[in-house]
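Only one protein chain is missing from this complex, and each of the others stays in its spot.
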Amino acid sequence: MGPTTETTTEPMAGPATSAPAPAKQPPTSGSTANQRKAQRGSATGLLANLALVLYFAFSLLPVLFIVALSLKTNAEQTTTYLWFTPTLENYQTVLGLGDGGSSYVRFFLASLATSTGAVLVSLLIGIPAAYAAARYRFKGSEDLMFTLLSFRFAPELVVIIPLGVIYQQIGLYDTIFGMVWVLQLVTMPLVVWILRSFFQDLPAELEEAALLDGYTRSQAFLKIVLPLVRPGIAAVCLLAFIFAWNNFIFPFTLTSGDAQTVTVSSLAFLGGNQVRFNLVAAGAVMAVLPPLVLALCIQRYLVRGLSFGAVKG
Amino acid sequence: MATIDVRSVRKKFGKLVALDDVSFSVNDGEFFCLLGPSGAGKTTTLKSIAGLVQPDSGEVWLAGQDAGDIEPNHRNLAMCFESYALYPQHNVFDNMASPLRSPVLRLPDDQVRERVGRTAEMLGVAHLLDRGVDQLSNGQRQRVALGRVLVRPANAYLLDEPLSHLDAKLRTSMRAELKRIAHGDLMTTTVYVTHDYVEALSLADRIGVIKEGRILQVGTPQQVWDTPETAFVAQAFGKPRISFVSGGLVSDNGTIRFISSDGAITVPVPHVEAAAGEPVRIGIRPRDLTLYTGAGPQPAGHERLDGVVYVLEHLGRQTEVTVRIGESLVSVVAPRNDVGGLTVDDKVSLLLDPARVHVFGDSDSDDGRRLSR
Partner (left out) sequence: MPLTAEAPPPRQDSADGASTAPLAEARRVSRRRKALRPYLLSVPAVLLCAGILYPFFLGVSYTFFDFSAQNPQPDVVGFENFATILASDEFWASARVTLLFALSATALETVLGVGVALLLNRSSLIDKLFERVLIVPLMVAPILAAIMWKLLLLPEVGWIRPIAEFFGVTGYNGTDSPVMAMVWAIVVDAWIFTPFVAIIALAGLRSLPKSPFEAASVDGASWWLTFRKLTLPMLWPYLLVAVIFRLMDNLKMFDVIFGLTSGGPGDATTTLQISAYLEAISYARYSRGLTYMFLLWALVFVISMILVKYLRRIQDRAAGV
């Protein structure tokens, strides 16, 4: 920083010593400088806005495209036209409203069941662990936290292959419970790390005060701590749910029918003899909606959640 | 009500030694002040008593029994935290009612209302009972935190700087209020942590002075003022602070005299417990000196020190005069009238009663232990 400040303070010396000269006509020189600055500001502002608009065009293009495609008829699905008569037929077909031959609703319910189950198990196990890690210094605490973090970073196939073998043996293959278990790899690190950061934000003296007021440790936790971290827990729930819902590789490899989820089922329309792009699109739109809606509810906590509590946001 | 015995408590946080062999006992119904600078271990001591901090070694005894295995919620102690530790999701009333509604007391609603109302009235927060904690000023929060303690009966009150965030006027009146509660019909054993010596002197039955995790002296306000055990304790009380002069002891016809390093100050110190030749420092409280203007006879038994005015600082009706004698600076507090036309570099004389001179060792290793009887 040394050289920077030297060079930047240099120009300051100039005007300061020649102060009397501009004093004769300060309004004009000041206003032209301001105008120039304002002009430059508006020009860069325009460029910045243009860049933003371009980025968001890029960002929304696939979304708009898939929505449009999902509204096209079979005849129009292999055209790139924007002008077509929209139809909800594809959604009806995907949901099996017409002929009842679709299992999309079942996949949807399987997604719901596995994601909810995974979140509940993670909460039940994760809240005490996160609380212990935030409040106590004890041997192995960091080891546990980093073991959990390493789950987040581990390539999933490392456990999928042996887990597939085990699941086949003990009958957990293609079951909701099997999915809930393996999804802990996704939801558990998230829940524990984020909740620990929320617990750490609370001063320990609140619980100490409650203890001295005569409440037991569990009462202090339930009456004082839990209500204060409730927004955090809600945010973690939704985020964990989103990640469980969006997971693909676990249901793809460890289910085949009963516990298959929407992320996997969307592939189904791609294969087979008859490719139905519009049906793929309709299925994708419906599968994307739940996480999107949930995400909007917790935008405030998204930064902290996605960074595992490393960035408070 | 109960006695509190802290016995050789040690506590480390990582490498930091927070408490280093802390021992003291508080009698039943006594008001005990723990005085020390920040980081001295005052809060850790309080939390050890409360059971919130687990000592590495040593014991805390409450009411004559080892409290080591007793959970904080079963010790029946009330604590006022320096950070207030008010429950942010509750309003003022619920915060103050919390200990009364806890499983330990579980008072019926009407009594909770009555007690909270009375305590809030006393602390001047009665109009705030419906407010949320986040709508309070720091001073109001502190009074609510204090209210959460005073609202309930307890074996002992542990108060951690409970007046630190109040403005000067309120602090004085609250101090009086606390004194009334503490010495009134309640007589609850109280440990009061503060860094303000005035609070300690005015409130305490006894004071413990703590520094760097060690108790330097425990005594009544009179004792710690009159016979400070170390130079640090002497410095902790009084404003302006006690003046120190370094020098040595010499034997002069059987009486021992102190001579400052530069030889400019020499005072007989007959009551010292040290041999001649030892390096020492003497401490003189500014109010133990009088300014000698030359008018009238010099009182008998007083030593006269000559110097020049170094700094004048007016403190209302009194003036603190810092006098340079040789290379030493000595403060004296004099009535403003006596200071009259004095200005910097004027020659002045000071009168000193040798009996009021404190003699301390001059090594830092023992915090300057007291050498005078």
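The chains carry the letters A and B, assigned in the order they are written, with residues numbered from 1 in each.
Here is the rule we go by: contacts are C-beta pairs under 8 Å (C-beta built on N, C-alpha and C of every residue); 3 or more make two chains touch, one makes a residue touch a chain.
Not measured: the values here are computed from a predicted model.
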Legend entry - Option touching the unshown chain, where A:74, A:116, A:200 or A:246 are the choices: A:246
Legend entry - Residue ranges of chain A at the interface with the undisplayed chain: 1, 4-5, 8-9, 11-12, 45, 48-49, 51-52, 55-56, 58-63, 65-66, 69, 77-80, 124-126, 128-129, 131-133, 135-136, 138, 140-141, 144, 146-159, 161-163, 165-166, 181, 184-185, 188, 192, 217, 242, 245-249, 253, 263, 266-267, 270, 277, 280-281, 284, 287-288, 291-292, 294-296, 299, 302-303, 306-308, 310-313
Legend entry - Touching residues (missing chain, whole complex) on chain B: 1-2, 54, 62-63, 65, 67-71, 74-76, 103-108, 111, 153-155, 185-186
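Going forward, only the chains that are shown with their structure count from here on.
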Legend entry - Gap in Å, rounded to a whole number, between the CA centres of chain B and chain A: 54
Legend entry - chain A - residues contacting chain B, complex: 203, 205-206, 208-217, 219, 224, 227-228
Legend entry - chain A partner contacts - residues on chain B that touch it in the complex: 47, 50, 52, 71-73, 75-79, 81, 83, 85-89, 98-99, 102-105, 148
